[in-house]
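Only a single protein chain was left out; the remaining protein chains are all shown in position.
Should a chain be cited, it is by its letter among A and B, assigned in written order, with residues numbered from 1 in that chain.
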Amino acid sequence: MNEIKPKNSRVERRFAVFFLAPALLLLITFRLIPLGWGFLMSFTDADNTGQANWVGAANYIKAIEDPTFQDSIVNTLLLLATMPIMVMLPMLLAILIHQGVPGGRFFRAVYFLPAVLSSVIVGAIFNIVLRYDGSLNSFLDSIGIDGVDWLGSSNTALISLIAVQLWSTFGMSVLIFMAGLTTVPDDIIEAARIDGARFWQRLYFIVIPSLKPIIEFVAVVTTVGLLTNMFGLIYVLTGGGPGTATTMPEFLIWLEQGKLNRPGYAAALSMFLFLMMAGVAYAQVRIMSRNAKV
Amino acid sequence: MSNLALENVHKSFGSVDVIKGVDLEISPGEFVVFVGPSGCGKSTLLRMIAGLEDVSSGTISIADKDVTSLEPYDRGIAMVFQSYALYPHMTVAENMGFALRLAGKSKAEWRLIVEDAAKILQIDALLDRKPAELSGGQRQRVAIGRAIVRKPEVFLFDEPLSNLDAELRVQTRIEIARLHQTLDTTMIYVTHDQTEAMTLADRIVVLRGGKIEQVGKPTDLYDDPDNAFVAGFIGSPAMNFLACEAVNANTVRVEGLEVKLPSLKIALNLGQKLRLGIRPEHLNGTKGPSLKIKMDVVEQLGATAFVHGKMESGTPILVEARASRPKAGELIDVPFAPEYIYLFDGDGQRIR
Partner (left out) sequence: MAISGKRERRSMWFASVPMGLLALSCIYPLYFALNNALKDNRGYILDRFGMVTDPSFENFVTAWSRARFSEYFLNSVITTGGAVATLLLVSSMAGFALAVLRFPFRRTVFVLILASLMIPVQVILVPFYQTIIATGLLNTRIGLIISYTAFFLPFSIYLMTAFYAGIPRDLTEAARIDGARFLQVWWYVMLPMGKPALLTLGILNTLYCWNDVLISLLVLQNERTLMVGITALRGEYTTNVPLLAAGIVLAAAPIVVIYLVFQRRIVAGIAAGAVKG
């Protein structure tokens, strides 16, 4: 078949290239090429002076045996273990607000406020508050309870970090859940009510199952945030300490690259992080395609 | 000289052929309607004329100029969309004047032209409103106005009345007919509604499966269809088709009746299995061969009634009953005149 290629499609194609060029140029130069380069770099012992020798998988082996890295992985697992709370709590709050708890609209606006603040600001404020010589302990003192070294003692440091992270991100999840709640059709809830279901029963049997895609979405977004968005917080709140109590991989990578001058090793660590991200992405794609069929 | 010519036009989407060889010539000033069932390709053909879809092979010429590889705005066409496609952020005047503005005319110039067109369509009071503030009928007129302003060689209409309610549809249909009389420009109109086709067209193009079934004046298609498809598509309610068998060179047996067809030009072969078509409105003669029908459901419309019935063989049939007020369940005799019979062979081709 002799396909006529009219000026139409040629013009369209050239224009599309013209319009996509800046975006693609930026993305390829600053994200995709570095990804490949990082992958290669992870197999070298590069340092910041430009020296680099091929060392094969030595960095990876070193990472697996590195106690600091191991600690950071353990911390990450502990962090991820609290993810269900980070999803359930906002969901409960969203449902309550949606159902008309008095003051709901005010709450919704205020809950989101922490999400607007940068992690550095949040970290700095809570650093002042939670320090051993900080305001929380002063307050506790004044009502007769002994102060605790929230940030300085390894037992409480990680918990403090997790609590602050929860504080700063739950508002966003509440908003997303509230948006999702509008997609739950009223009529099936009313039908359940006529069928005799109480509030908690309606919640458990109707509302929450309808929210499943949103729950999964929030879980993914929260996990991504936990893996990649806590740098500022860690840096300012605890600096990774005490010791390695609050060190996470994303912080460690920065440490290794800059302070400790081992960018090749840092690149290998990044690949581990990338694997975790890829795992999350894979889960997300699976979830999305499953929900799309529904 | 022709205003629009399609020569052996084909179009495929990947491996699917949607337009399978269309030849058509349209004279200047003609109102041509493309009609057919969904999926027949009428919209695709229109969009190919507009330049919104590429042609896989063949040529399209407008005003004797080959436009097959030209952009839409170089073809001298204007289009009225089913959804009106008005720019929501521009006023009515800006919507209508957009093309002129792009062509480089100053605001004073295009405003003048727009006002003239608006007067023809009686929307001059709405010129500074936004589309969201207008009713469906008003929006439709703005869409038409936008097309008029460009003074095209050919007007293209893509099912423009589908989004209007029934009453508005009739009104706007008449306005479009009047517009054609005033402007005398070539118009190509796509619809699936055969009433619109019959009332508006100078000529109708019936399409099915990417091919033209017949082109002709509305009355020609009604009185003298080329095949069973056109016969069944044109005319509302649709023609009845009955199985019949040739008894001799000009007589057929249908439902136990032997009917002689005097005006037949071709001789029939004995035993040939054919289809006989007769329209519901022709089944209310006063004399002639007569069918026995048991009435099933009667749709009473006041001036006339549509009787759905069954014949002795069990075949369903539809009769339009003007004079009488029939009741369901009764047995009636329905006479008809043989002149109104259409014969079709096994492939659906007309036997004249």
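The criterion applied here is as follows: a contact is a pair of C-beta atoms (placed from the backbone, for glycine too) under 8 Å apart; a residue touches a chain by one contact, two chains touch by 3 or more.
None of the values given here were measured: they were computed from a predicted structure.
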Visible chains that the absent chain touches, using the contact criterion stated earlier: A, B
Full-complex contact with the absent chain, from A:Pro22, A:Gly144 or A:Gly196: A:Pro22
Identified contact with the non-displayed chain, of A:Pro34, A:Gly152 or A:Pro242: A:Pro34
Absent-chain contact - pick from B:Leu24, B:Val55 or B:Ala78: B:Ala78
Contacts of chain A with the absent chain, listed as residue ranges: 9, 11-13, 15-17, 19-20, 22-24, 26-27, 29-35, 37-38, 41, 46, 93, 96-103, 106-114, 116-122, 124-129, 134-136, 138-139, 142, 167, 171-172, 175-176, 178-180, 182-183, 186, 189-190, 193, 199, 202, 214, 217, 224, 227-228, 231-232, 235-236, 249-250, 253-254, 257, 263-264, 266-267, 270-271, 273-274, 277-278, 281
Interface with the unshown chain - residue positions in chain B: 50-52, 71-73, 77-79, 81-89, 98-99, 102-103, 146, 150
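The rule we apply is simple: only the chains that are shown with their structure count from here on.
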Chain centre separation in whole Å, for chain B relative to chain A (CA means): 60
